[in-house]
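What follows is a set of notes on a single structure, which appears directly below.
Missing here: one protein chain of the complex. Every other protein chain is in place.
Chain IDs A and B follow the sequence of writing; residue 1 opens each chain.
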Amino acid sequence: MNREALQRVASLATNTFTEALRQRFFAFLMLLGVMLALSGILLRTFNFGTSELKFLADFGFGGVFLFGSILAVVMTVQLFFSELESRTALTLLARPVRRWEFFIGKFFGIQILLAVFIAVLIGVLGALLAMRSWELGREALRLGMPEPWFSTHGLLVFAFLQCLRLAIVSALTLFVCSFARTFLYAVVVSAMATLACQLQGIGDAALAQNKQETLLHLFVENCGRVIPDLQVFDLGAPLVLQREGLPATVVLGVIGYGLLYIPVLLLLGIWLFRDREI
Amino acid sequence: MPRPKPNPRQRTRPHLFTGRLRVAIACFLLFLWSWALDPVSLPASRWQAANQPAFQAASFEGIIGQGVLLGIFGGFRSIMADFAWLRSYIHWGRHDRASCETFMRTATALDPGNILFWTGAIDRIGYDMPRWEIDEREHGGQLQVDKAVQAQITREHVERALNLAAQGAKQHPQHASDFWMRSGHLCRLKLRNYEQAALFFKRAAEGDPPLWFASLSYVNALCELGREVEARLWLREEIKRRQARNTPDPQDILGILKERLEELEKQRFNLSLPPTL
Partner (left out) sequence: MPVSSAMSFLPAIEIKNLLKDYRTSLRGVKLRAVDGLSLRVPENSIFGLLGPNGSGKSTTLKILLGLVKPTVGECSVFGHPAGSIEARELVGFLPEAPYFYKHLSGYELVRFYARMSAVPTGVLEARVAETLDLVGMTTAADRRVGTYSKGMLQRIGLAQAIVHDPQLVILDEPTAGVDPLGSAAIGAVLLAMKRRGKTVVLCSHRLGQVEELCDHVAILDKGRLVLEGAIASVLARQEQHVLTVEGWSAAAYEAVKSALEAHNASLLNVEHPRISLEKLFVEKLSRNTGEKTSSFGYAHGREEQYGPLGRPETPPAAQPLPHAPAVEVSLWHKGKKPPTLPQ
């Protein structure tokens, strides 16, 4: 990989990001995510006490995951297929631009977009948690109750883990796009795959409870292995709201899982895209 | 111009690895890679299995079709549990026992790790629902319904609340004392079963971590049962145990317990029994 290749990847990534930023869909999802996070402010009417922070955190985490996943799937397909359907890919790939440069450039452009999305939502959530934590803390002090607590460091680690999670989702979507023929097919298959990724842990637990030694059971048990297990990234509550936090091995394991899965998805996607006829 | 026959030697594409076969090979490689990454994700999976209890699917029987399945399958267990709890508030305001309990159980099933759901459900089932049901039976409520019937209704609801508390104590062993405390109050206030209440208070006082106010509640319960001697002896031992632990005591709990012991000692002198301190 020489300097020119890196420059091309960087140019493609920047172009992809600026194109995505102008999409109304992105602004709409961002707005929805912020609104969901801010809607937690209404919870003060219920007087949950220090448990209110858990509710706020759940709303914020849910917004990041729900709207982030939709953004990752739809924008990835949109930005990839729009190049093929509008034939801007013709003018690009007729140049000395290698297929893998195009693929990786798209991926990184989408990651920048997702990072901006997560940063905004986590920023709003962090501000909300800090504000309510301060207000609830004063009340708790007055009543002689334990003070509420949340970890800013944990929130940053959580944000990074969600970046990794959504990077897996977009890498998986790009993998589907590399062989999909239509926009609809790519969106539907990618969305279902993302759903399946989230369900994998639940499915494994259910299968473990009803363990059988049949071939069918073995087949079903291993079917989910084709896709990554995204449930391992559900560490928001312990990271942000538990004083004891998480063992370093857990966090490093999850980071390693993400960093090792993403390149394989991209490599296989490039392999499939390499001989695709434009 | 004659049509040239395709010359196999001039083929530019390999026969193998085309189209769907490539996709199948790629999926197989992903399958192998997933196995290879198992050791990497194992610490996280184990930690989650140990610390994030699996949701109880059996509790969903009454609520399938409420959008819960979609929420769970979308991976929003916690937020769906929160929404379920908020909906239970709405039905609590309407005194709708069935719907309120359905959503409370949904919340505890979806997110068993949130202690607020358990303690809130116990209190509502034990204190609020008996009153609602009594009011439903007769307009005018407790003034109209027969006392025996009221007691029966109360007993049924409190028993359910006690069962829920037992489940909660199992689910949250680190907060078990809190659940025993609530159980004790339910027995004392709603069932007037001071014997059972005393047992629960004792469990809370001797649990890990021990609740200091459970100690006082246990002592009071024993006094209500007429077992002041037992209360005094137990409190004396409890104070010794706390002194032996030598833990920081900013709220002077030890002082509060000693004051209660002094009150019991004064009462003892009224009963003409030899002093032991």
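Convention: contacts are C-beta pairs under 8 Å (C-beta built on N, C-alpha and C of every residue); 3 or more make two chains touch, one makes a residue touch a chain.
Keep in mind it's a predicted model, so treat the numbers as computed, not measured.
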Residue, one of A:L92, A:I112 or A:L195, that touches the chain absent here: A:L92
Hidden partner interface residues of chain A, rising order: 4, 7-8, 11-12, 15, 18-19, 22, 86-88, 90-98, 275, 277-278
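Heads up, the rule we're going with is that only the chains that are shown with their structure count from here on.
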Chain B residues within the chain A interface of the complex: 13, 18, 22-23, 26-27, 29-31, 33-35, 37, 40-45, 47-49, 51-52, 54, 57, 72-76, 78-79, 81-82, 86, 89, 113-116, 251
Chain B-facing residues of chain A, complex: 46, 48, 51, 54-55, 58-59, 61-62, 65-66, 144, 175, 179, 195, 198-199, 201-202, 205-206, 222, 225-232, 234-238, 246-247, 249-250, 252-254, 256-257, 260-261, 264-265, 268, 271-272, 275
